[in-house]
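One protein chain is absent from this view; the other protein chains keep their places.
On to chain A.
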């Protein structure tokens, strides 16, 4: 590794691997390292041995739930929106060639102590227990308004300006009940808390359109999921980077971020007595927690509590679905943040047959985080085994433009990858001094073309 590169990348989460691939495609000489012996960093998928090593060092994994190699348990619970930005990125880079996807079977929401399917078609909406008869009519008018909205045609605006009027006002315009606002705002627009109500409606409008267009794509839910787990995503982009000449080193201890003593600018990375040099470094927050040159580089914005639960049955009351997303809107259980449940199973090649992996997560609000998951855990039925973690959500303190140390964000509590792609765009702009990332499919082989 004692060489000079254009960029060194630390950590192999999906954010870092996409950036690595894009830079390699541009002809940059990349060294990409990870302290772990596996790909994925915080968004890796682990087999049972790796999972037990991580959470219960010294304890042997169980032998009665199938073979070790059948497992690929995600460390974070996220699904891909079928029509979302990550999907487009996979298509434009041709990384889809390395992956296979499956739909998530259904999307549920918790209301008044019960769970119900988030309606996906008009038929389902008509039969949905989520709304009474008159409310259904009002909701129908609301959705028609969104579907027909055309920026250019004021006749479709019904006197509402999405860029200035708050979402609360839009809901009020259609006379929607609080419970309906809950499921639309949290289970369709996928907001984590209620602050969206006071913000301009445009954002929520766009999120609902993303939800419904993703839904329309394959039919059962707006979500898709890669067979063998989310860890396939970083692996796919890492392969693309390697094909374009990127050098990969796993299981590599990172001992020091070397900077110029006077200017503080990045110079290289030391591992043992080897130093790799480069003009910049991009890395996930875990590599910068100790600060650099006596300066703090990352700060914590919130904490997330997640419980990975191994079940021997599908989540009760979900029609025996092999996979679901279930959202408990904050108001329904007297919280400030939603509780998310994401379930996948043997059908997704992430665990043995007849096993189900459910993850319950939320943003921590008290000093007893695990207790906060109760309403979610109570919906799962008997839990075979459970791994609870509390992790910090971290972000960089500065843009990195001065010292050429560009830090990515932690994977947040949202149920999908949209904010991850936002972060990729943000880092790209910081690294390139303000360029906008525009990808185009390449005609002559693998890897996207970057415009600009």
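By our rule, contacts are C-beta pairs under 8 Å (C-beta built on N, C-alpha and C of every residue); 3 or more make two chains touch, one makes a residue touch a chain; residues count from 1.
FYI, contacts and distances are computed from a predicted model.
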| item | value |
| --- | --- |
| Chain left out of the displayed complex - its UniProt protein name, from "GTP-binding protein ypt5", "Ribosome biogenesis protein NSA2 homolog", "TRM112-like protein" or "NEDD8-conjugating enzyme UBC12" | "GTP-binding protein ypt5" |
| Among A:55, A:145, A:218 or A:384, residue touching the chain not depicted | A:218 |
| Absent-chain contact - pick from A:238, A:257 or A:341 | A:238 |
| Contacting the left-out chain in the complete assembly, out of A:97, A:137 or A:368 | A:97 |
| Absent-chain interface as seen on chain A, which is shown | 37, 39, 69, 82, 85-92, 96-103, 217-218, 224, 227-228, 232, 235-236, 238-239, 242-245, 247-252, 347, 421, 425, 436-441, 445-447, 451 |
